[in-house]
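For this view, one protein chain was removed and the others were kept in their places.
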Amino acid sequence: MSGRIEEMLSWYESENPGVVAKLYRLLNTGRLAGTGKLVVLPVDQGFEHGPTRSFAPNPVGYDPHYHAQLALDAGCNAYAAPIGQLRVVARDYAGRLPLILKANNSDSLYTGTDPVPAVTASVADALEIGATAIGYTIYPGSAGRNEMYQELRHIIAEARAAGLAVVVWSYPRGSGLSSESRTAVDVVAYAAQIAAQLGAHIIKVKPPGPRIDNSAAGDAFIKSGTPLDTLADRVGEVVRGAFDGQRIVIFSGGPAKDTAAVLEENRQTALGGGFGTIMGRNSFQRPHDEAVELLHAVMDIHATTHPPV
Amino acid sequence: MSGRIEEMLSWYESENPGVVAKLYRLLNTGRLAGTGKLVVLPVDQGFEHGPTRSFAPNPVGYDPHYHAQLALDAGCNAYAAPIGQLRVVARDYAGRLPLILKANNSDSLYTGTDPVPAVTASVADALEIGATAIGYTIYPGSAGRNEMYQELRHIIAEARAAGLAVVVWSYPRGSGLSSESRTAVDVVAYAAQIAAQLGAHIIKVKPPGPRIDNSAAGDAFIKSGTPLDTLADRVGEVVRGAFDGQRIVIFSGGPAKDTAAVLEENRQTALGGGFGTIMGRNSFQRPHDEAVELLHAVMDIHATTHPPV
Amino acid sequence: MSGRIEEMLSWYESENPGVVAKLYRLLNTGRLAGTGKLVVLPVDQGFEHGPTRSFAPNPVGYDPHYHAQLALDAGCNAYAAPIGQLRVVARDYAGRLPLILKANNSDSLYTGTDPVPAVTASVADALEIGATAIGYTIYPGSAGRNEMYQELRHIIAEARAAGLAVVVWSYPRGSGLSSESRTAVDVVAYAAQIAAQLGAHIIKVKPPGPRIDNSAAGDAFIKSGTPLDTLADRVGEVVRGAFDGQRIVIFSGGPAKDTAAVLEENRQTALGGGFGTIMGRNSFQRPHDEAVELLHAVMDIHATTHPPV
Amino acid sequence: MSGRIEEMLSWYESENPGVVAKLYRLLNTGRLAGTGKLVVLPVDQGFEHGPTRSFAPNPVGYDPHYHAQLALDAGCNAYAAPIGQLRVVARDYAGRLPLILKANNSDSLYTGTDPVPAVTASVADALEIGATAIGYTIYPGSAGRNEMYQELRHIIAEARAAGLAVVVWSYPRGSGLSSESRTAVDVVAYAAQIAAQLGAHIIKVKPPGPRIDNSAAGDAFIKSGTPLDTLADRVGEVVRGAFDGQRIVIFSGGPAKDTAAVLEENRQTALGGGFGTIMGRNSFQRPHDEAVELLHAVMDIHATTHPPV
Partner (left out) sequence: MSGRIEEMLSWYESENPGVVAKLYRLLNTGRLAGTGKLVVLPVDQGFEHGPTRSFAPNPVGYDPHYHAQLALDAGCNAYAAPIGQLRVVARDYAGRLPLILKANNSDSLYTGTDPVPAVTASVADALEIGATAIGYTIYPGSAGRNEMYQELRHIIAEARAAGLAVVVWSYPRGSGLSSESRTAVDVVAYAAQIAAQLGAHIIKVKPPGPRIDNSAAGDAFIKSGTPLDTLADRVGEVVRGAFDGQRIVIFSGGPAKDTAAVLEENRQTALGGGFGTIMGRNSFQRPHDEAVELLHAVMDIHATTHPPV
C-alpha cells in the first residue's frame, strides 16, 4: 500500500474494515491507482437533463454500455450512475469497474425553487449490483434541505453497516441562496462542511468562484489574510472546510467546455489540494477516443500536480 | 463523592443508574470535577455558521482534532459537536474526554422564519462513539416547535433506556416571538421550563436580558417583588424556572467578545446560581494558549462564585 | 364499596378490570373517597403559561415537590401534571397519591389560530411512573382537531390495554369558533360528547356560559323547554351531553378569582350534577394553608351538594 | 477478462452482479489471478483443534497477523478464518486480501458422534469486515445434518441479497457413516452434490479415496466404466458431482505431510479437474519462507496442469 493511501485511509479510522476496503478499492483502481487521486465518470444526465440534451451530441451514449466501457477504457477510478443504468451493465463489468450507485436524482421536467431529489435506489440495490459506493445529492439552501439531510443520515447508517462507501454531491441551491451565491467560495466550503458533518466519505462540490456570500465570512477571510485570487486558492478553502482536508473532496467539471479550459481547471484544482474530478459531459459528449485522451490528460495533471509545500 | 455532587444527583432520582453514572462523569471530569459546575466546549459552528466564519479566525480549528485537544488541555467537563466531527476524534479520545453528541443541527444557508433543525444523529450513533450524553436543540416560539418537542421525546426515551444523559439547547426563536423577545427574562425562564418538562437532564439557554415579554409575567414579577436588575438576578429566575434549580442549567457565551466581558458575564451567571457555561467561539477563535487561559479563568469563577446565602 | 361508586363503575362495563381498578382508586382516594366526587389538583401551567406567570405569585411553586405535597395535604383525589414534573415526585409519592400524566401540552411562546398541543409523554411513561391515569387535551374547533382525535385514539387503545384510565381535557378552540363561542353551553356540551365518543373515562370541560352558539341547538332548547338560566342548569346540559351523565365530567376553575366566586361556581356545578372540579391556579397560587382551606371548602360543597331529585 | 474466467462466471448466471463481482475478485487475486484456479489459506485450526496443536509447531502462528501476511506473501486468492481472528487483521488488510469468513466452527473439546458446528458469525459480520465470501461447514452423515442445511439455507439467502459469495466445506461425518466411508469416492461426490444443491458457489471437499461406500453406486461405476484408479480419476467423479463441473470445487490438504506428497496430491487434483486447494496446516506449520515456496509450487502445478482433453 502506498504511503499516501495509508495516510488517507487513516483519516477514516472511525469506519469499519468493510468501508475502508471500498475506499481502498476506489483509490487503487485505474490509471490513478495508488496516487491518492480520483477521476470518476458520472453519467446521471439522462435522468437529470433528459436523454436528448445529454446524448444526442454523441449518440453512442444513448446505450448505457457505452459509458461503463468508456470508464474502463480511460482507466477511471469508478463509474457513477442511477440504478436503471447500472443494472444494464453491472453483471458484465462485475469485479472490473467500481460502481457508485446514485441513490437520488432530480429530473428537470419539474423544477421548483426548493428542489428535493427523488430517492431512486437503496443500499439493498447497491449490494445487489455489487456497487463499491452509494452516492447521494443534497441541496443546502433549499427549504427541503432537512428532508435530504435526514434521508442521507439513514442511508449512511445502512451503508456503513453494509460496508459501503458514501459519496455526497453537495450542491448549494434553493430559495435560501441567490443563483450567483451557489458557487461563492464560502458557500461551497460550507457545502463541503455539511457533507462531512453528515458522514460523507467522499464529497463532490462545484469549483468555487471568487464571490463571497456572507459578510462575516468575508471579514474572516480578510482578518486571516486568506488568499482567494486563484481557483487553486479557493479550492484550498473548500478542502479546509472538509475537516481540514481529512475528507476526500473532488470537483465537478460542469458544462462541456473546451479542452484547454478543462485542463486548466483541473490543474488549479490539483494545485489547491483537490483530490480529483468527476467529469461527465466533458467526457461522454466527446467522441470516444478524444474523451479517453482528455481523461488521460486530466489524470496526468492530478497525478503530477500538488499544492506547493 | 463530594456532598454537592451527591445532592445534585439526588435531583435525578427518577433516572436509572446508567443515566446517573453519565451525569456523575460529566460532573467529575476536568478542572471543575466535584464542584457541581460545568464548563463545556461546544463546536457546532462549522455546521451552524459555516467553516469560514467559524474557523478562518484561528485556522487550526478547521481540523476537528484541534477542538477535542483544546477541551482536554483546558480541562473542560465535556466536548459537544455534531456526529461527523466527533467520529474523527472519538477513538483517539475514548475514555479521556466526555463527548456530547449534538443530534440535530441547523445550517444557515437556508433560514426560514420558523426554523426546524435537521436531525443528524441518533442514540445508536451516540453509543457507537461512546458519548456520555446526547444533545438536542429546540426552538420554542417556532411554528415547528411541536415537531422538535416530539422528536426530542423519542430521543429522550431511547437515551434513558440506553443510560445516556440528555442535554437540551433551548433557544426561543421563530414567528411566535419578536427578535428582542428571544432573550427576555420570562421567555428564557420559560424555555428552561419547557426543556425540563420534556425531560432534559441538563439545559442550555442564553443569558437572559432585562426585557420582559409577557405582561402577565411582568405583573407577577412586580407582585412578587422579584429583583431583575442584574444578570445574576435574571439568571436566578431562569434557574428557578428549571424546577427551582433542580435541573442543571448552563449558559451560552454567544458571539466572541472581549475577555473582561466574558469573565463578568460568567461571574454574574455564577452569582445567580447558574451551573456553568458552554463557550464555543470565545474559546476556539482565540489562539490556543489564550483560550486555555480564558477557560481556566472562567472555571475559577464558577468554582469560587456562589449565590449569596 | 359504596352504592354510588358501584353505580358509577357500572357505567364502564365495557372496560377491563385494570381500567376499572384505576377509576375505583381515583374515586376512593382522599377526602372525597367514596362520595363519587373528584377534586383534582392540576399543575401544567409551567408548561402552558410559563414558570414566571404561574409560580412567581407563590414562589414555593417553582419546586415540583410543592404541588404533590399540596395535593396530599388537601386530600385531593389525584394530581395531574406533565411528565418532567411528575418524574421529580413520582418516587417519593409512589402509592400515596394518584397521578394523572398529562401526555400533551401547549406552550404559549407560539400560539397559532389552530392550536395543536405537542405530545410530550406516552403510555409507557405513565406505566413507568406508576400513574393512575393518562390525560390528553383536544381542541374541538381547531383545524388540527383530527390530528388530536387520532393521536388520542392511539393513546386510549394503549392505555386500555395497559389498564390505565384516560382523562380528556376537551376545550373548544380554533378557527372554527369565535372566541365567545368557546364557552357557549351547546358547544361545551358538544365538546363533552366528542370526548365521550372518543373513549374518555373522565372528561374535563370549562364551566358553560349562557351563550348558545348554534341556532338549531337554540331552537331545540326552546322546543324542549330546557332551563339554561343558572350555571347549574347549563352544567346539567353538559353532563347530559356525556352519555346522559354516564361519564364522569369535571369542571375547571379557570383564572384565579376570589374565594366566594370559587365556592359559588362549585356549588352550582354540584347542583347541576357535575362530578367535581380540577382546580389549579386557584389552589397553588394561594399560600399553602389558604389553598388547603379553600380546597377543603370546595370538597365539602361537592360532598354535600346534589341535584334536586 | 480471460476467456476462462468469463466461462466460469457464466455458470453462475442465476446470481446477481454483487455475487458475481465477488467470484470475479476471488478468481482475479494473487498469483493465480485469471487462471481459473484457487489456492486459499484457511486457518481455523486454532478453533477446531486448539492453539497448541496448531501453532506450537511454528509459534509465529499464534499471532493472527502472521497468517494474513503469509496469504499475501504467497499470493493466495483468499484467506479463510473465524470471525475473532479476522477482526484482528481486517482493517490492516482491507482491500488487499480477499477474506472468507468461516461462519460456523467446531471445537474438539467435545466431540459427539453426530457433530453440529456452532454458528459463530453472521452475514452482517462479513459485511462489517469487508469479507468477499462467507464460509460454512456441513456434515452430511450426521444426525444433525438438517439443522446445518437449514441454517445454511438462511445464510445463503442473506449472503446472496448482500452480494457475497458462499463457500461450503462439505465433510461427510457422523453416525450415518463409518469412519472409512468419509472419504469414499461416491460419498465425497455426494457431499459435493449436496453443497451444490443447497446453493454453494464454491465447494470444498476432502480428496476422495478408492473406497466405494454404496453398493448401488459401485454397480453404477462398473456399468459406466468410470475409472477410479487414480486420485485424478476420483477427483473427476467429485467434480462431475458438482453440476458436472459447473461449480468450483476445491480440495483440502488435510494433515501436514511431506512436500512431495503435497505436490503429488495437488498434481492429481488438477489433473482430475479440481479447481485448486485450500491448504492450512501444510502451509502455516512450515517456516514462513518454506511455506511460501511450497504454496508457489502448488500454485504452479494448478496453473499448468489440466485434465487431458
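Each chain gets a letter, A, B, C and D, in the order it is written, and its residues are counted from 1.
Keep this in mind: a residue touches a chain if its C-beta (ideal position, glycine included) is under 8 Å from a C-beta of that chain, and two chains touch if they have at least 3 such contacts.
Quick caveat, the model's predicted, so the values are computed rather than measured.
Engineer: With the full complex in mind, choose from B:G95, B:G225 or B:P308 the residue touching the hidden chain.
Structural biologist: Result: among the candidates, B:G95 touches the missing chain.
Engineer: Looking beyond the chains shown, say which of D:V88, D:A143 or D:V292 touches the absent one.
Structural biologist: If we include the chain that is not displayed, D:V88 is the one touching it.
Engineer: Can you tell me which of D:S10, D:T52 or D:Q150 touches the chain that was removed from the display?
Structural biologist: Hidden-chain contact among the options goes to D:T52.
Engineer: Need a quick check: the contact residues on chain D for the chain that isn't drawn.
Structural biologist: Touch set of chain D with respect to the missing chain: 46-47, 49-53, 55-57, 59, 62-64, 82-85, 87-88, 90-91, 105, 107, 109-112, 116-122, 124-125, 129.
Engineer: List every residue of chain B that touches the chain not included in the displayed model.
Structural biologist: 1, 9, 16-25, 28, 90-91, 94-96, 124, 127-131, 161-163
Operating definition for what follows: only the chains that are shown with their structure count from here on.
Engineer: Same or different: at the chain B/chain C interface, is the fraction of residue numbers used by both copies above or below half?
Structural biologist: Since fewer than half of the residue numbers are used by both chains, the interface counts as different.
Engineer: Most remote chain relative to chain D, going by C-alpha centroids?
Structural biologist: C
Engineer: How big is the gap, in whole Å, between where the Cα atoms of chain C centre and where those of chain D centre?
Structural biologist: 73
Engineer: When the C-alpha atoms of chain B and chain C are each averaged to a single point, how far apart are the two points in Å?
Structural biologist: The mean C-alpha positions of chain B and chain C differ by 36 Å.
Engineer: If you average the CA atoms of chain A and of chain D, how far apart do the two points sit, in angstrom?
Structural biologist: Computed from C-alpha means, the inter-chain centre distance equals 40 Å.
Engineer: Multi-chain contacts only, two chains or more: what residues does chain B have there?
Structural biologist: In chain B, no residue touches two or more other chains.
Engineer: Pick one for the touching-chains graph, please: line, ring, star, complete, other.
Structural biologist: Contact map by chain: line.
Engineer: All pairs of touching chains, please: list them by chain label.
Structural biologist: A-B, A-D, B-C
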